[in-house]
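Yeah, one chain of the complex is gone here, protein chain that is, but the others are all in their spots.
Going in written order, the chains are labelled A, B and C, and every chain counts its residues from 1.
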Amino acid sequence: MRLSNDVIITSLFIFALAGFLGLEVIRRVPKLLHTPLMALTNALSAISLVGSTLILGEAETTYAKIMGFIAVIAATINVVGGFLITDKMLKMFKKREPAKPTVEAGK
Amino acid sequence: MRLSNDVIITSLFIFALAGFLGLEVIRRVPKLLHTPLMALTNALSAISLVGSTLILGEAETTYAKIMGFIAVIAATINVVGGFLITDKMLKMFKKREPAKPTVEAGK
Amino acid sequence: MRDNLIQLAYLVAAIGFALSLKWMSSAPTARRGIFAGEAAFALAIVATLFSDSITGQGYALIAAAMLIGAAIGVPMGLKVPMTAMPQRIALSHAFGALAAGLVGIAHYYLQRANLGKFEMAVLGFEIILGCLVFTGSLMAAGKLQEWLPQRPITFKGQNYVNFALLGAAIVLVVLLVFDPSRTALIPPIIALSLAFGVFLIVPIGGADMPTVIALLNSYAGISAAALGIVLSNKLLIVAGALDGMSGLILALIMCRAMNRSFRNVMFGAFGQLQATSADEGGEVGNVRSASFDEAAEILKASRSVVIVPGYGMAVAQAQHKVRELADALEAEGVDVRYAIHPVAGRMPGHMNVLLAEANVPYDKLLDMDEINSEFPQVDAVLVLGANDVVNPAARHNKTSPIYGMPILNVDQAACVMVIKRSMRPGFAGIENELFYDPKTLMVFGDAKHVVGELTTEVTGQRDAISI
Partner (left out) sequence: MRDNLIQLAYLVAAIGFALSLKWMSSAPTARRGIFAGEAAFALAIVATLFSDSITGQGYALIAAAMLIGAAIGVPMGLKVPMTAMPQRIALSHAFGALAAGLVGIAHYYLQRANLGKFEMAVLGFEIILGCLVFTGSLMAAGKLQEWLPQRPITFKGQNYVNFALLGAAIVLVVLLVFDPSRTALIPPIIALSLAFGVFLIVPIGGADMPTVIALLNSYAGISAAALGIVLSNKLLIVAGALDGMSGLILALIMCRAMNRSFRNVMFGAFGQLQATSADEGGEVGNVRSASFDEAAEILKASRSVVIVPGYGMAVAQAQHKVRELADALEAEGVDVRYAIHPVAGRMPGHMNVLLAEANVPYDKLLDMDEINSEFPQVDAVLVLGANDVVNPAARHNKTSPIYGMPILNVDQAACVMVIKRSMRPGFAGIENELFYDPKTLMVFGDAKHVVGELTTEVTGQRDAISI
């Protein structure tokens, strides 16, 4: 499916707008959250899972099937792992609250 | 030229992204500059000049010509006026600097 | 090929627009922002002119129309006084909306043979918006210019009439969607939308116009975006979306700063003098007024003075005189600052623009939040044609229409001097107990005149001494 010029231009438009938007929102993430941010974007970068799924789903040739299969596995690992890590990290961020019993034990 | 569904989706994508981007950048305009901002966006809203120009340029029927003609005039007024006003306003914003002679006169 | 280049030019222009708005986020970069916007706009137009569908005669017509437009627009842009800003913006808006509406209509007539349902729906929406913004903006400009009565014009069942108008227009559009060939429906749609625009604005008080203008701006943006969808022109979509957002946000900010809802602004018919106003806010007492030299003495005697400008300064165009007074006082070693309330005046940032025009450096203009905590340390506050924004009723009088609106706590300063022409109320049309506060001195007269007098008093006396 040869891409029409218009489709290409469209893609560029969307890329430019999304990039600009990304710049604006990410610049404002505080240092405190940079590691979670890395983890999150890492998970999002697995979006190629959409592509992999289609490749695998539509695959006729064995080649395509194998490649698609591996791709889906890999992408899934990335997204699942990525989100779990981010979630785990953020669960830990708390505002000041009464010291924990575990802590009292230290005394 | 009936729009293909894909073109419509594309338009929605671009609209959504641009809107989000607008939200992010405009939220950060300080009160100090709200009036110039109004003037600027007013000028930008004259972008329909692009549309008017095409209508007028491609017009065959007299109807179209008349409408296009008026449209181009109106849009041009809007954009020229809008930018001039904004420019004029912003020229006035200055950081602290040595008091002006005109001011000394006041003493 | 050439078409691709045009599209790329549009892409660059779109980014340029976004950048120009981004650069408006700080005074030092704002100029750059304007240039970006202008450059992007120019690029877009030039690119459009290259599209090969334009006929030879077309070019001639375009050139002619643009020249006429410029001939009208340039003087409009250059001659306008800073105080007439709001109505000028409204007017220029009307023209933009007119253009958008006409393009939509023309597009319908040219394409009606092959319009898709969705396309027709968007087109109809666009035409309605264009028309109502056109008349709406004209009304707004008229009210601000006081060609029309400032106060809201209301009659019973008004809102029903409005919704009836809008509803009818929408119904007709729906009919068009099902059969775009029903050309006869277009004129009534236009008529209804134009009428709606008028009736929508008439019942809104003149002082609410800025909010209205911001809203109309946002509508204009959305209609431009709709046009972009119909013409599948991505630049129009982007610019429209940016505009729509900007207008919306500004309107929201204004409403919040006035502690009022959209509904209240649009349908509240705000700004009629309340009959009750006189006997509001219990502690109405007798008023102490001061002569010019008394006032000047107090100002000179104080270490720190805060000037609170309001709509009155705009009306009197007193900003230059104010700057002179401030300079004179600083020459006396008095520390002078300005406290700017977010909705002082009649536009967001109204006071900032006026004072900037008078060469007041913008780092001396303090936001409400910055200054409010400091008033107790201030010796003298000069309230210059401001009223609602310093009305303590907003803090404690639950019955007051401005109750809950954050205000400048000038009553915490050692001494307050209020310059206005009379005891008449301001935009909100309510009494201001501040004027009856024992520590308040009223200095009656036109702001420009009074401030001028004060300046001569201050300087004059200094010369006397320095002899």
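Structural remarks
Everything below uses one rule, namely that contacts are C-beta pairs under 8 Å (C-beta built on N, C-alpha and C of every residue); 3 or more make two chains touch, one makes a residue touch a chain.
Everything numeric here is computed off the predicted structure, so don't read it as measured data.
For the chain that is not shown, the touched chains among those present are A, B, taking the whole complex.
For chain A, the residues touching the chain absent from view are 1-3, 7-8, 10-12, 14-16, 18-19, 21-23, 25-59, 61, 63-65, 67-97, 99-100, 103, 106-107. Counting the whole complex, the residues of chain B in touch with the unshown chain are 5-6, 9-10, 12-13, 16-17, 20, 24.
Quick note on the criterion: only the chains that are shown with their structure count from here on.
The chain with its Cα centroid farthest from the Cα centroid of chain A is C.
Rounded to whole angstrom, the centroid-to-centroid distance between chain A and chain B, based on C-alpha atoms, equals 36 Å.
Averaged Cα coordinates give chain B a centre that lies 15 Å from the centre of chain C. Within chain B, the positions touching two or more other chains are listed as 10, 14, 18, 21, 25. For chain C, residues touching at least two other chains, in rising order: 14, 18, 22, 234, 238.
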